[in-house]
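Before I ask anything, let me first share the structure, which is written out below as structure tokens.
Every protein chain but one is kept in place in this view of the complex.
Should a chain be cited, it is by its letter among A, B and C, assigned in written order, with residues numbered from 1 in that chain.
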Amino acid sequence: MVPRYTRPQMAEIWSPEARYRIWFEIEALAAEAMAELGTIPAEAARAIREGGTRKTANITTADVDRIDEIERVTRHDVIAFLTWLGEGIGEHARYMHQGMTSSDVLDTCLAVQMTRAADLLIADVEAVMAALRARALEHKYTPTIGRSHGIHAEPTTFGLKLAGHYVEFARNLDRLKAARAEVATCAISGPVGTFASVDPRVEAHVANHLGLAVEPVSTQVIPRDRHAAFFCALAVVAGAVERLATEVRHLQRSEVREAEEFFHAGQKGSSAMPHKRNPVLSENLTGLARLVRGYAFPALENITLWHERDISHSSVERVIGPDSTIALDFALMRLAGMMEKLTIYSERMEENLESLGGVVHSQKVLLALTQAGLSREGSYAAVQKAAMETWLGLGKADARRFAENLLAVPEVAARMDAGALSAAMDPQRDFRHVDTVFARVFGTP
Amino acid sequence: MVPRYTRPQMAEIWSPEARYRIWFEIEALAAEAMAELGTIPAEAARAIREGGTRKTANITTADVDRIDEIERVTRHDVIAFLTWLGEGIGEHARYMHQGMTSSDVLDTCLAVQMTRAADLLIADVEAVMAALRARALEHKYTPTIGRSHGIHAEPTTFGLKLAGHYVEFARNLDRLKAARAEVATCAISGPVGTFASVDPRVEAHVANHLGLAVEPVSTQVIPRDRHAAFFCALAVVAGAVERLATEVRHLQRSEVREAEEFFHAGQKGSSAMPHKRNPVLSENLTGLARLVRGYAFPALENITLWHERDISHSSVERVIGPDSTIALDFALMRLAGMMEKLTIYSERMEENLESLGGVVHSQKVLLALTQAGLSREGSYAAVQKAAMETWLGLGKADARRFAENLLAVPEVAARMDAGALSAAMDPQRDFRHVDTVFARVFGTP
Amino acid sequence: MVPRYTRPQMAEIWSPEARYRIWFEIEALAAEAMAELGTIPAEAARAIREGGTRKTANITTADVDRIDEIERVTRHDVIAFLTWLGEGIGEHARYMHQGMTSSDVLDTCLAVQMTRAADLLIADVEAVMAALRARALEHKYTPTIGRSHGIHAEPTTFGLKLAGHYVEFARNLDRLKAARAEVATCAISGPVGTFASVDPRVEAHVANHLGLAVEPVSTQVIPRDRHAAFFCALAVVAGAVERLATEVRHLQRSEVREAEEFFHAGQKGSSAMPHKRNPVLSENLTGLARLVRGYAFPALENITLWHERDISHSSVERVIGPDSTIALDFALMRLAGMMEKLTIYSERMEENLESLGGVVHSQKVLLALTQAGLSREGSYAAVQKAAMETWLGLGKADARRFAENLLAVPEVAARMDAGALSAAMDPQRDFRHVDTVFARVFGTP
Partner (left out) sequence: MVPRYTRPQMAEIWSPEARYRIWFEIEALAAEAMAELGTIPAEAARAIREGGTRKTANITTADVDRIDEIERVTRHDVIAFLTWLGEGIGEHARYMHQGMTSSDVLDTCLAVQMTRAADLLIADVEAVMAALRARALEHKYTPTIGRSHGIHAEPTTFGLKLAGHYVEFARNLDRLKAARAEVATCAISGPVGTFASVDPRVEAHVANHLGLAVEPVSTQVIPRDRHAAFFCALAVVAGAVERLATEVRHLQRSEVREAEEFFHAGQKGSSAMPHKRNPVLSENLTGLARLVRGYAFPALENITLWHERDISHSSVERVIGPDSTIALDFALMRLAGMMEKLTIYSERMEENLESLGGVVHSQKVLLALTQAGLSREGSYAAVQKAAMETWLGLGKADARRFAENLLAVPEVAARMDAGALSAAMDPQRDFRHVDTVFARVFGTP
């Protein structure tokens, strides 16, 4: 992933140094288990753990370069690493990796990396939720227009809008936790998963120390349906990022102006037009969501490996493992910051709410009319007639508001007077269940 | 979905008749709840439930045509349905749908349809699992070669292969159950989800009777992250279908011939070549998996609706709702039948196992040599040398088997004789943990 | 594809009746070529062309049912068809399909269907272009605000906007023509493409009569890169549909109201809210675009068939062949109609243009200041200051327009007076090159 969208804590998980540290840990743990089982000498396990002349707790860029150099001959990454490590350990090195296959190391390492990445993403989503919760409570009763199809529908509150996004992220928190569990397995089962030359208790030992479950059936590799499910979960989370970002983009439109991304001192919106204040963060999030969605596709194709395994998944994962988690991590933290600092224009929300002459109360009038005995079809026709007149008059000098137009319809006038209409259209009716919904989302206060 | 890939039980779920029956049920349940709350007269709720002249329990094609006809005027499907229903009910019809919005009906109906579809898919996966379990137990100890990269690796058993597929489908069973829960929610919350004109207890009542949970925050619509997660789960399941289908395609190759799809009497493999017996079922499954995977993408894009909703998701769901579930249902049942009837050639498996002159036991020899005191690198070099000679001699008249070539390597000969080699290469060593893995998968017998 | 999104002329291309008519034509043409070459008797070719008791020019649903019935035994569609046809022809039928393979018939037929579908889509795009051209010329000089990031940028004309969409569709016209050429090939080359038992001149004859080119190398099948390129082209066209639909959705927003989909007499926007007038057509197009995009993916995966062919592509194409072309055909014709009848509110465009107090002219002032000798950075800072004041005052009683705020900045006042500012901000400057662009797009008048 390009540096621009990379946070160091996520990048570190995917660094070669981190990867080799995990590889070492797996080999050392496996050797210890084998020593305990009597398969290899105890001093061999100790020698492997100590790493000889290798500083395994602090693998450096120079070490990485040396391993890469060996790989250019062996054309095999794990053998290159084992060669490098073996040179440092000496004699006892021949007890390393006994009965294991490269994938035992690679796939278990990937499991460690993906669970660490998931932990960061989980914390990110919690940060987004915290920001949403704070702003939702702050604006629990800030009236704003609800829109369907981009058209004013009925009043709602800005807090309710945010509560909906909050609860979507809460679902995504659960999905990420499930996705983490999907990939948190360890395989040390040998070339075709038969444990032909390695005892299943070695696997159990390594799994246990790495906080992983044992993979029930590995066929050289950990099956890739797990990883596919993981990357799909990320794609669903990215969808939530995009939905909220799109909301902000709409609210910041020049004609709407109900909210605005924080505009920094010194910030310039356009090289040409000094007046611009653009929702560039949320547009950026929209693009990042597309990327994360796109990465799910090769992950789904990776499921179908040939027989006990082929290595086609590897190049895909070398790229999307880091890229998908890094992009989503960045997006989530950018979103959290953006929502914390979002400027919210509640006065403008009120203005917009009123801007259509009151037609947004049409359903409440419709119901009052049916309650007053007019048929549903008759009520609908009467209210639609008054609403359309109001709508078409918008912005005209002699325009009448919805209430006036309603009273001009005989079917309405016969059943309701101005007072009844005003009572029916009381916006407070729209907010009476806000508390119920907030209790569902945030619990009872 | 084309009829060729459609089973009637899944098609029925998505028929217009079924949809209208569910719509009716939602309206009737909502009316009953409103009557209980005193919002509408009890006799109105009864009249709605009775449906007047409409036979709501048995909506026919003629009814569907009539509703379609009304829709051509109203350009709104729910209004068309309500008009048709209202004409049958008469006077009391004005109490229907009070304070509700179309999406309350549409989205709750979709939840009912998707959970029913999920139930069928769950049963399908169970059928696949049953077939796999039976064949796995049958071939628990049938020796076969394990392959990585399409190259012979080490012996395994055919039962172990199938156990791996079984456990992948077991994971998919869990994923389908989770996906079902994702979409099993009900929303009756009015135009922008505020319950402005409908009591939340109406929602609870409808949800309860339909076996759904209440959607915590609906914004006219049930949020589409749920549906995206559902269709992604289907794509992951489709991956498992494709993986197993690809295994069968490989096993049926002319050069492999270890298994074969059942070939029916009267079946013709090719219009040109009377000798052909092709794995057409598993190839077909490969294609169907591509389709189901492809349907996940529009579902992911559907998450980002504008504000409280737009209707862009609707056309997508009208298509992929049926198409994705129908295609996967068909694929799973085809797979179950195919695996039940799969012809398995265990003699040929043995032949193939032996066909590379014994090099598939290279790891066991490698380990024996390191145990006998040779360094890991030295052992690897010695074994690789003998293996490559064996490999390059394959099919030649004067070819020596792996064991002979090994004994010709001084480093080997110095440490092992023919008896020791034979013991090291004993294939029974490969199968000693089959039981452990079977216990993980199928439980202890 | 669901009937709702299906136009009969496109559905007809994909009907079984049409398919069998094309199959017959291919077999008859091939027989005629063979007779000419002396491979089969001339009277056999005549008998095949006449079809015996089969009415090949008018294959009916009953015929389709009969062929389907045979297929249930043979499990092979082409053999079923040949059997049905042979029964009608009698004796001479044994000369049919000589040296050919099923794919010769299937793939050549698909080429005919796809080119016919392409012809419809090309006509559809031309209809969209005609609608866009008419509205673009009509509104060549209708001033409207150009927006970047959803924020008012600088004035443009509504005609210019439409010209941009027109020229995108013109590119798509070229892409569709190229896509049509991609798939317009014929293969009659036998089981593995060697012409082992069929003369290449047969292929040339059939190709020639069907308006197709000869496929240079077919390997039982016509290579699927062609079809992948075709479906990708459709996905790009769908993107143009979505872009224009999204523009309309934005313009119809309650806060913008610059354009509106035609609202029919009797149309109802919402079951709950009689006031609603929603952009449902353009939202529908957005969803259809997602579908067409999604269909490109399985098509791309279809490229990699095994060896000389496998049949995994077939199930995919049975579905996306019709579904992708039907959905796009429907979308394009809906779009053409929508643009023809779009209600355009030019007065509201003017109002919106003026609504930000004149800041949309900031670049022209910036340039005037640099021309007047102020540095670029100094000019930017001065103009940004005045613009931000204007922006933040929007909607306030004591708000000053941009020009006033500019004159309050000393760096501006020192260089420009009100007259100079007014001249610099003249919107006519924005339109002086409209003619240039129109000439590029529509040619010189």
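Following the convention adopted for this analysis, contacts are C-beta pairs under 8 Å (C-beta built on N, C-alpha and C of every residue); 3 or more make two chains touch, one makes a residue touch a chain.
As the structure is a prediction and not an experimental result, all values here were calculated from the model.
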Given B:Lys177, B:Arg257 or B:Arg429, the one touching the chain that is not displayed: B:Arg257
Options C:Met1, C:Ala93, C:Val128 or C:Ala272, residue touching the unrepresented chain: C:Ala93
Contacting the left-out chain in the complete assembly, out of A:Ile89, A:Leu160, A:Leu291 or A:Leu366: A:Leu291
Contact with the hidden chain (one of C:Glu17, C:Glu308, C:Glu350 or C:Glu404): C:Glu308
Chain B, residues in touch with the chain not shown (by the definition above): 145, 147-154, 249-250, 252-257, 268-270, 272-280, 283, 297, 301, 347-348, 351-352, 355-356, 359-360, 362-363, 366, 380-381, 383-384, 387-388, 390-391, 394-395, 402
Touch residues of chain A, complete complex, unshown partner: 1-2, 4-5, 73-76, 78-79, 82, 97, 99-102, 190-191, 197, 249, 264, 266-273, 278, 280, 283-284, 286-288, 290-291, 293-295, 297-298, 301-302, 306, 310-316, 318-320, 322-323, 327
In chain C, positions touching the absent partner: 82-83, 86, 91, 93-99, 146-150, 153-156, 160-161, 163-164, 167-168, 171-172, 175, 178, 190-197, 200, 214, 216-220, 223-226, 228-229, 232-233, 235-236, 239-240, 242-243, 246-247, 250, 289, 293, 296-297, 300-301, 303-311, 363-364, 367, 370, 374-377, 379, 429-434, 436-437, 440-441
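Assume only the chains that are shown with their structure count from here on.
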Length of the line joining the C-alpha centres of chain A and chain B, rounded to whole Å: 24
Junction residues of chain A, two or more chains touched: 147-150, 153-154, 250, 297, 301, 363
